[in-house]
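Report on the following structure.
A single protein chain has been omitted from the complex, and every remaining protein chain is retained in its original position.
By letter and in written order, the chains are A and B; residue numbering begins at 1 in each of them.
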Amino acid sequence: MQALKKNLNDGSDLRAARQATMALLARASASELHAMLARLAPIPAASDLRPTETGLVMLRGRTGGDGAPFNLGEATVSRAAVHLEGGATGFAYRLGRDVGAARAAAIIDALWQDEERRDAVEAALASLKARLEAEADEARAETAATKVDFFTLVRGED
Amino acid sequence: MSAQVLARGFDDPVGESQAAFRAAMWALARPGRVEALATDLTPPAPLSPEAAALVLALCDYETPLWLDAALAAVPEVVDFLRFHTGAAILEEPGEARFAILSDPLEMPDFSAFPQGLPEFPDASATLIVQVAGFSDARFILEGPGIKGQTSFGAAPLPADFAARMAANRALFPRGVDLLLAGPGGVAGLPRSVTVRES
Partner (left out) sequence: MYVAAKGGEKAIRNAHALLAKRRRGNENLPSIGLDQIAAQLTLAVDRVMAEGSLYDIELASLAVKQARGDLIEAIFLIRAFRTTLPRFGNAQPLDTSRMLVRRRVSATFKDLPGGQLLGPTFDYTHRLLDTALGGGENGDISGDSPVASGGDIGDIPAAPVAMPRVTDLLGQEGLIEASPADDGAEPFDITRAPVAYPVDRATRLQTLARGDEGYLLALGYSTQRGYARSHPFVGEIRFGDVEVIFEVPELGFEVSLGTVQVTECQMVNQFKGSAEVPPQFTRGYGLVFGQCERKAMSMALVERALRWKELGEEQSAPAQDEEFVLSHCDNVQATGFVEHLKLPHYVDFQAELDLVRRMRAEHEAEMKEAAE
């Protein structure tokens, strides 16, 4: 996972850890999220601060890869904001149109913020993390297997 | 931002947005006629439920919003509007597409807001003005959407309101549009309306 811009205030480590968790939750399948919720039961009643919804985020590129930004095209994104009874407020923003998955991710984000439950949430995330790492490793290894060394032939003198 | 202070938005975003949009549309199409606008919203004071319903229906990420001093001074109001609309809350009115004026007697001159361009008259601001009621019918309105003329009243409004509206009318097709939000209803004063004291 790419390093996210850190805010250098007191809560920066905590924030970075939450960002890493949210990044994982954004990559989980709906079934993985629901399995996590089942594992973390019982869960306090959750109310929506705002109905879950699907919208668009404009993705941008940079001219030349590293220059001034330009608008590349949009992506679908689903978001949820939930409040757990007697607990924290959780948020989720994920690519795609699965609002149910976004809501589940927001509930897990809220649970993670509860210090007493954080370890359990981290444990529930372990298999997801392992899956994502294995997939990335496989992609890298498959790609590495297609590495080629071109060599140029020196032309002889006339 | 804490959840405890964040008031809820629309429970049924599609239905409630459409109802508020419809009220605003008819209000602008029939200037001076108060359209019913019922809402269950309980926004933080001094934002009124009717103004909140209009803003939640009309504003989104792409419509920068300006709040008058009385609203901008209340963080709960700013959080509520930012969260439920996604709109940027501006410090200055010059780039605003919408503005909420909770204290009409202190409303800035309309020239502080975008008034559109001759090529793009739509690039102007819509002002949502919170009023206490629609009595005190001291104005006569004429223009598109009004058969002949009609009397109209809303309070509080600045003493020179008719003069301000006349200046706005003179800019046509440029100019700002007003939605006056009062208890249970909304009235429209689009840039095309002629307002004079009765």
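Just so it is clear, contacts are C-beta pairs under 8 Å (C-beta built on N, C-alpha and C of every residue); 3 or more make two chains touch, one makes a residue touch a chain.
What you are looking at is a predicted structure, and each value in this text was computed from that prediction instead of being measured.
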(message) On chain B, where is the contact patch with the chain that was removed from view?
(response) 1, 60-62, 82-83, 86, 120
(message) By the contact criterion defined above, which parts of chain A meet the unshown chain? Give residue numbers in ascending order.
(response) 1-2, 4-5, 7, 15, 19, 22-23, 26-27, 53-77, 79, 81, 91, 93-97, 136-152
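In the analysis below, only the chains that are shown with their structure count from here on.
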(message) So the centre of each chain is just the mean of its C-alpha atoms; given that, what is the distance between chain A and chain B in Å?
(response) 39
(request) Going by the contact rule at the top, pick out the chain B residues touching chain A in the complex. (result) 1-3, 6, 8-11, 13, 83-84
(message) Under the stated contact criterion, what part of chain A meets chain B in this complex?
(response) 49-51, 53, 81, 83, 88-89
